[in-house]
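In what follows, a structure is listed as structure tokens, so that the remarks can point back to it.
One protein chain is absent from this view; the other protein chains keep their places.
Just so it is clear, A, B and C label the chains in written order, and each chain counts residues from 1 on its own.
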Amino acid sequence: MNPNNYLILAAILFTIGAFGVVIRRNAIIVFMSVEMMLNAANLAFASAAHTTGSLDGQVIAFFVMVVAAAEVVVGLAIIVTIFRTRRSASIDEANLLKY
Amino acid sequence: MSGESVVFWITGIFAVVGALGMIVSRKAVHSALWVAFAMVNLAILYFTLEAPFLATTQIVVYTGAVMMLFLFVLMIVGVDSSDSLLETLKGQRLLAILFGLAFGALLISAITSTISVRNNGLEVANGDYGGNIQGLAHLIFGRYLLAFEVTSALLITAALGAMVLAHRERWTPRKTHIEMSKERTFSNQVTPLPNPGVLARHNAVDTPALLPDGSPSQASLPVQFRETAQDSDNSKEVTS
Amino acid sequence: MTAALIGLPLFGATVLLLGGRRTNAWGHLFAVAMSASAFFVGVATFVSMLGRSSEDRAVHQHLFDWIAVGSFHVPFDLQVDQLSIAFVLLITGVGTLIHIYSIGYMSHDENRRKFFAYLNLFVAAMLLLVLANNYFLLYVGWEGVGLASYLLISFWQHKPSAAVAGKKAFVVNRVGDVGLSLAVMLMFVTFGTVTFDGVAKEASKGDSTSLKLIGFALLLAACGKSAQFPLQSWLLDAMEGPTPVSALIHAATMVTAGVYLIVRAHAIFDLSETARTAVVVIGAITLLLGAFIGTAKDDIKKGLAGSTMSQIGYMILAAGLGPVGYVFAIFHLLTHGMFKAGLFLGAGSVMHGVNDDVNMRHYGALRTAMKITYVTFGLGFLAIIGIPPFAGFWSKDEIIHAAFGQNIFIGLATLIGAGVTAFYMTRMMAMTFFGEARWEKGVHPHESPLVMTAPMMILAVGSVFGGMALKFLGNIDSWLEPVVGHANPANDVSNTILIPVTLAVVLAGAGYAWVTYGQRPVPVVAPAEVSLLTRAARNDAYGDAINEAVFMRPGLHLTRALVWFDSKGIDGFIAGLAGFIAALSARGRKIQNGYTRSYALTMLGGAALIAFVLFLVRL
Partner (left out) sequence: MKTSIEYAALAPIEILLTAGVLSILIEAFVPRIHRRTLQLFLVFGSIVVAFGYLVASATQILNGNASVTGGQTQGIRELAASGSVAIDGPGLFTQGTLLIVAFIGAMLFAERSVDPQGDAFAARASTLPGSEDERQFTAQGWTQTEVWPLFLFAVGGMLLFPVSNDLLTMFVALEVLSLPLYLLAGMARRRRLLSQEASLKYFVLGAFSSAFFLFGSALIYSIAGSVEFGTIATALTNTLQDPILLAGIGLIAVGLLFKVGAVPFHQWTPDVYQGSPTPLVAFMGAGTKIAAFGALFRTFYVAFGGMRWEWRPMMWVVAILTMLIGSILAVTQSDIKRMLAYSSVAHTGFILIALTATSPAGLSSSLFYLLAYGFTTLGLFAVVSIVRDSSGEATHLSQWAGLGKKSPLVASTFALFLFALAGIPLTSGFTAKFAVFAAGVAGGVTPLVIVAVISSAIAAFFYARVVVLMFFTPENENTADVVVPSYFTKVAIAVSATATLVLGIAPQPVLDAVVNAGLFVR
């Protein structure tokens, strides 16, 4: 099988994730979409590790998981803070700063 | 079709379905479940890519920990709140589709028009240190040791950030048990407060209990959830 | 020695600005002392220069290497040569006189100390401009005088018009500055150096397109600073500043920086016919435009400002003539510096006497009330319209002569300009000092104190003898020749015919003005409203009506059209450009709509764009 297929799958997932960030209003789903993009990158790394015959890609995927976990914690903490003040998890409601 | 291809096409399609499910679900919980579904499928793909340890970690860390964290937060912000999928920003959806397609098409065309992709496999790399996990260990604690060390700063930051934003400290001394019981005795209600969700449609912490006459009881909620939007919905549904 | 020239006034400005209110008591005297000592250093430099042969007169002083990155090297070096020293003497000489004058003029202003600090700052920056040995450092001085001018125009910031005028000057000047910075960069690319000597040496190696481009960029810069068409609009508004400022900056020195720049960059213009032609055309347009504006203004300072534009037009035109004109451009610049400063100070003195009224229709018959002002102003008047043997005659005549040598139309333009100049200056003279008194109620004109009249007297001496001194005593053409080169105009029209013709035109203009404004009463309000027109007619019924119909109306319409064109057309373009950018900005900021998702969408689009551009390259 053409190893490019994995990369194409990764690209599709990445694009869907980016699309999700752009069209969903719920901040938590937006974060999930970002996670999906990171997962797509991980898939690309794992498949590239396989094709290039080096383990670096797999190692990087681990690092990405760590980073993603830390990012999620920070992001969710921010969301909870905002939720507590505004009683809404909609990302569109944070709209005071503009122009 | 080789076994690898079969696995790829099945799990690959499932992963895409999971991702699409995430962005079209009205309820955040459903989205989360779709994401978990997609991630499990990715984990299977990792097995075919000779990354068993990564696959295991994917399930344990991502589906196990990260998605659970999402679910916890969903509990806080209202588990059954569902979004309208109606777009409120003018032109946003149209442009999103346009840019998304353009971006995806460019990315995929770049990948497909690349021919120099090798397919070396990992036997050699794994063989160097006597196995996949050993090889990973050598890289993490060798070549990437610095990055590994620096990620600790990341984790500390995350923990600290969560503490700073979410941990509430007290500015008055904590009430002693005696004070509390005195207070309770002199208040209107000596009996225990109702639990949230009693007799109500849901049992989430922010759903008030219904009193025998069907009216919601604010007293059943934790202080920070009183007077939220959800109770009125709930009472309406039940009482009408 | 050279560094001291700049250092002294800079020191003065620093002390006054940092010293704050503590220096209120003696600040103005200190500033005068600094300016005067700079003048003495200038004179000393000049004297030592006289002692050397013409090749050795240029002195360089290396201060330090300012910027050196790779092949780009800019020294912080000063140079005094025959051209610079002429400017140094003008700047410090006239500058000191105006400092002295300001002691009296600004004596009631509570911010007098700040005013003197700015004046000192201006003198320092202007000296840096003319003493730099490279275009880069010149640019520093250029920006410095711009800053000082800006501060001084809006000095009376409590008047909104002054603040607006300052802003306008700033914006229009920025357009010119773009020209200078482009020119400097182009020079660096083309010649690999930005020093005057280096550029002059390498100029012949440049291809004609680069030379043309550099020439145009320099011209744009000159237009901005010297208020030449199409960037002239700020100068009239700049009259909102205190009168000494108008005299020093907006008449005698700063506005002539454009002329200096073109003459300094003669190596470029020598080699580019096209660029030179552009300079001449701009000069000719401005000299006519300025003169016509001068005829329509009732505000004495604005009238003089139009005249300044026009006279600088003469200089720019002369500079565009090439080696036949460089010397005369500088010659006229120097004489103009003296008589125009004198005229402005005279105007200031008049305003001082009539409670700061600038409307000439409220003057009249001041010759008895203000004798010294009358005489000094009159001498300046004779100088500017070019009556021999006063200063203006010598320099303007040379320019007219050289212009005829170039092209008959250019020559005619200078000739007409001379006539119009005579008209509006006579009108100004007549309306101010002759006729009947049309003073406002409660105005008691009185002569200004000696501290103000003394500088006027000294400048009047310059207006009388300056031209002769420079021509016969100073031999200005041979003095400047080693720096800018000089050639005698190859002329079909000889001076023996030209001088009488010019004088005739001048006298005709002056005579017409005298008949119109000196012989009959001047309405107190501009004759646009019908009731006043009839009142004017009642006084001198028949002749006046003809006069109105035949001469006044068309003339009035023409000038009005020109003024309209000036304020709406050209000014409108600049304002329109600013408005366009503001509109673009107002429209564009709506994209920043505050929605995070929308920002993410822009990023996604940007990513697609970047990828697209990258692939485009591969196709």
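Basically, a contact is a pair of C-beta atoms (placed from the backbone, for glycine too) under 8 Å apart; a residue touches a chain by one contact, two chains touch by 3 or more.
None of the values given here were measured: they were computed from a predicted structure.
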Ask   = Of B:164, B:180 or B:219, which one is in contact with the hidden chain?
value = B:164
Note = Missing-chain contact, candidates C:33, C:89 or C:185, resolves to C:185
Key: Touching residue (missing chain; options B:15, B:67, B:106 or B:122)   = B:106
Query = Residue-wise, where is chain B in contact with the chain that is not depicted?
reply = 106-107, 109-111, 113-117, 138, 141-147, 149-151, 153-154, 156-158, 160-161, 163-169, 171-172
Touching residues on chain A - with respect to the absent chain = 7, 10, 14, 17-18, 21, 27, 30-31, 34, 37-38, 40-41, 44-45, 47-48, 51-54, 56-57, 59-60, 63-64, 67, 70-71, 74-75, 77-79, 81-82, 84-86, 91, 94-98
Request  = Using the touch rule from the top, list residues of chain C that touch the missing partner.
outcome  = 20, 64-72, 136, 139-140, 143-144, 147, 154, 157-158, 162-163, 166-167, 170-171, 174-175, 177-178, 181-182, 185, 188-189, 578, 581-582, 584-586, 588-589, 592, 594, 596, 598-600, 602-603, 605-607, 609-611, 613-618
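Everything below uses one rule, namely that only the chains that are shown with their structure count from here on.
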Request  = State the pair with the higher C-beta contact count; candidates are A-C and A-B.
outcome  = A-B
Ask   = What is the distance in Å between the mean C-alpha positions of chain B and chain C?
value = 71
Query = From the C-alpha centre of chain A to that of chain C, how far is it in Å?
reply = 63
Message = Rounded to a whole Å, what is the gap between the Cα centroids of chain A and chain B?
response = 11
Key: Touching two or more other chains - residues of chain C   = 593, 595, 597, 601, 604
Ask   = Which residue numbers or ranges of chain A touch two or more of the other chains?
value = 18, 22-25, 92
Key: Residues of chain C that touch chain B when the two form their complex   = 593, 595, 597-598, 601, 604-605, 607-608, 611-612, 615
Key: In the complex with chain A, residue positions of chain C that touch it   = 589-590, 592-597, 600-601, 604
Key: Residue ranges of chain A touching chain C (in the complex, touch as defined)   = 18, 21-25, 30, 91-92, 94-99
